[in-house]
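As structure tokens, the structure follows; a few thoughts come after it.
Note that this complex is displayed minus one protein chain, with the remaining chains in position.
Here the chain labels run A, B and C in written order, and each chain numbers its own residues starting at 1.
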Amino acid sequence: MTKSKSYHLNSTKIAEATKEWLAKRGVTTSQIAELVIFLQKEYFPDLTMEECEQYVEAVLSKREVQNAVLTGIQLDMLAEEGKLLSPLQEVIENDEGLYGCDEILALSIVNVYGSIGFTNFGYVDKLKPGILKKLNDKEDAACHTFLDDIVGAIAASASSRLAHRKQAEREGAMGPPLD
Amino acid sequence: MTKSKSYHLNSTKIAEATKEWLAKRGVTTSQIAELVIFLQKEYFPDLTMEECEQYVEAVLSKREVQNAVLTGIQLDMLAEEGKLLSPLQEVIENDEGLYGCDEILALSIVNVYGSIGFTNFGYVDKLKPGILKKLNDKEDAACHTFLDDIVGAIAASASSRLAHRKQAEREGAMGPPLD
Amino acid sequence: MTKSKSYHLNSTKIAEATKEWLAKRGVTTSQIAELVIFLQKEYFPDLTMEECEQYVEAVLSKREVQNAVLTGIQLDMLAEEGKLLSPLQEVIENDEGLYGCDEILALSIVNVYGSIGFTNFGYVDKLKPGILKKLNDKEDAACHTFLDDIVGAIAASASSRLAHRKQAEREGAMGPPLD
Partner (left out) sequence: MTKSKSYHLNSTKIAEATKEWLAKRGVTTSQIAELVIFLQKEYFPDLTMEECEQYVEAVLSKREVQNAVLTGIQLDMLAEEGKLLSPLQEVIENDEGLYGCDEILALSIVNVYGSIGFTNFGYVDKLKPGILKKLNDKEDAACHTFLDDIVGAIAASASSRLAHRKQAEREGAMGPPLD
């Protein structure tokens, strides 16, 4: 299409929209941090919420993650408003089992911190602890087909980052190898 | 959201919508088959259009592929109509370089026929031969941010299927190992 | 290197080696089928072992899956024999937490049946039911750093295939969309 000549990407705007959209859809950094604690407490019993929130913030600062969050939430909202075309509307609205684009976007988040996050993603996506249970509650009018996978992926990525950080601390290194 | 009790997935409907949406967006099986010939003619000089169209049809019959096609085209159309929220609207409308969800969906298509298709996908996505050049022409009112990657991915997948088939023929086997 | 002029890929040989190597490493089709039942029994209470074994066989017939199985088992065996170079030898021998190439190969298996298998892979990889527990038992002389992820991935893929099949049956279709 005829592109507006004046378009300039503004990363700050995209980062801010990511936080705003998550908040608007009922997801807080603190709820995602709780998932990180759920996943990691047996390995790091002293883990604090404050620490986990920092890992979540770090994940959310990545552009690749922001792209997936915005795209997934947008599709959820449009499905909720009935604005997608049939049959995609029904597929997303009903979180249909053979539809995997939600897992695809989630995986693009996990990948940023490497493959060690796959297991944690699958685990919370199956068990649906905390906020994931709430997002998955199909009794209200909201559609979170994409968001529940995305939130699980952010928690899994934050867990990967934590694993890299803890290793770096153990070795007395100045920084993590995968940042 | 309160799910309609009467929802039943209908695979035929999804397969048909995939073809209709591609046609509506100006992409024919024959144009994708031309990309397959572009990618494979040096290895198989006798390759016919008819044969390539069959490989493309086979790729398009996979549910995972249909999901990606429908989701990508839907986002393109909504961007074209200005119905996405800012800043996602501007990002997709301008096919912004740091936005990678289009490549992500494309890769989910390539993956179905295995990793040997990655190279072919990247190659046509960079060179933009045939229909890809037309889709990428930014002078008209259409937005094909997702569709050009998706069409390249279908052609790459059809090339992978062809490689498996040709091997099976060579061995006189009854069927291909990756179908 | 100077390639032997006489090399011709033989798919049958690769398929047979896959079964032999799995057997040699202590993994049977039936043990993988048990993982499929573990993953799917709540959705399909009437699922039989025989049926699940057929899904597992179908997964194992794919070339992409065979490649990952052979490569992973080979690395496990070389690590067991101490034949890898340091520090890779120690990393694989100790199934080191920041090493993710085992998950990478596993994911290439799951991908063949599409993204809906990611969740099941992560779930069994975390819980380690049945054969996975045995493979993960670090008290004996064997190294299964790659194999436990690979077996979990085969079970997750077989579950995806089952989901596609059951849908096709429900619709009375002749075949599954993702085969």
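The working rule: a residue touches a chain if its C-beta (ideal position, glycine included) is under 8 Å from a C-beta of that chain, and two chains touch if they have at least 3 such contacts.
Treat the numbers as computed from the prediction; the structure is a model and nothing was measured.
Asker: Can you tell me which of B:T29, B:Q74, B:N94 or B:Q167 touches the chain that was removed from the display?
Answerer: Spelled out, the listed residue whose C-beta touches the missing chain is B:Q167.
Asker: One chain is left out of this view; which of C:K41, C:K138 or C:R170 touches it in the full complex?
Answerer: Of the listed residues, the one touching the omitted chain is C:K138.
Asker: Take the complete complex as the reference. Which residues in chain B touch the chain that isn't displayed?
Answerer: 97-101, 103-104, 106-107, 114-116, 118-123, 125-127, 163-164, 167, 177-178
Asker: Mind pulling the chain C residues that touch the left-out chain?
Answerer: The missing chain touches chain C at positions 1-4, 7, 9-10, 13-14, 17, 63-64, 67-68, 70-71, 74-75, 77-78, 80, 83-88, 90-91, 93-94, 96-101, 104-105, 108, 138-143.
Asker: Which residues does chain A use to touch the chain missing from this display?
Answerer: 8-12, 15, 61-64, 66, 108, 111-112, 114-115, 164, 167-168, 170-171, 173, 177-179
Assume only the chains that are shown with their structure count from here on.
Asker: In whole angstrom, how far does the Cα centroid of chain A sit from the Cα centroid of chain B?
Answerer: So the centroids are 26 Å from each other.
Asker: Can you list the chain C residues in contact with two or more other chains?
Answerer: 114-115, 164, 167, 177-178 - these are the residues of chain C that touch more than one other chain.
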